[in-house]
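Note that one protein chain of the assembly has been removed; the remaining protein chains are unaltered in position.
The block that comes next holds chain A.
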Amino acid sequence: MAGRMVVGSTALAELVRPASGSDPTGAHQLLPVLPELAGLLPNRGLRRGSTVAVGLGHPARSGSTSLMLALLAEASRAGSWCAVVGVPTLGAAAAADLGIELGRLALVPHPGPEWATVVAALIDGVDVVVAAVPGTVSASVVGRLAARARQRGSVLVPYGRWAGADVTLQVIRGAWEGLGQGRGRLRRREVTISARGRGAAARPKEIRVWLPGDGSSRTGRVSSAGVVPPSGGPAVAAPPGVGRTGSRRAALTVVGTSD
């Protein structure tokens, strides 16, 4: 009896392998991303060991922070640990709305001159490390951090100018909806995200998504902070031509794809 139990548990232990294990077999190598963003990434997910940069948008404030958070969201929800270095202005409520588990999100707002050391230390243990790039970073540091991420199986997400990323995502345009002259409120924003990179991601791609999407269509999740529109108007109807599926999560919705 005892022998059988031991055998049974060994068999189970082989079936269920820790997600963080360093074995290089297929599925464990990918961290999930929101399905709307999957099309931009070569393997439809964040490949462990890769470097996925988020570039600053063209008008500086047109959605790059939301894009960075959206990139983390699905992996964080699936149980990965994330860290954000050097972004003291991060809005935690927005992160939680996008689906990031705040209990597994560490913030290092002021890494100071130890930036490279801190990022390297985080790569050792955290699945996704977002690092706001301070000014200029020397090519040797870039190479060292990328190599470290590759070796440890973490995903490095430089946030800012970064040479040598596998994929660089960038917000090209962002347009808000819902704000009138003295009425309405910000409801959702259509952003155009471009992806370019090397290897499998060499062909530039572009998608349009709602980021953030219209909160009214979010049925399953209500953030703990809650939302009460002071104007209390009805939800904006989806504009014609928007391919919104009836998905549960509409924090992010694909508007169209143009390769």
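Quick notes on this one:
As a working rule, contacts are C-beta pairs under 8 Å (C-beta built on N, C-alpha and C of every residue); 3 or more make two chains touch, one makes a residue touch a chain; residues count from 1.
Everything below uses one rule, namely that contacts and distances are computed from a predicted model.
Looking at the choices "UmuC domain-containing protein", "Acetyl-coenzyme A carboxylase carboxyl transferase subunit beta", "ATP-binding cassette, subfamily C" or "Phosphoribosylformylglycinamidine synthase subunit PurQ", the name in the UniProt record of the chain not drawn here is "UmuC domain-containing protein". Residue A:Ala95 is the one among A:Leu37, A:Ala95 or A:Ala195 that touches the chain not shown.
Looking at A:Leu122, A:Ile193 or A:Val209, the residue that reaches the missing chain in the full complex is A:Leu122. Screening A:Val33, A:Leu46 or A:Ala83 against the full complex identifies A:Ala83 as the residue touching the chain left out. Not every partner is drawn; the one left out touches chain A at residues 12-13, 16, 18-20, 59, 61-66, 69, 79-81, 83, 88-97, 102-114, 117-118, 121-127, 173-176, 179-189, 212, 215, 223-231.
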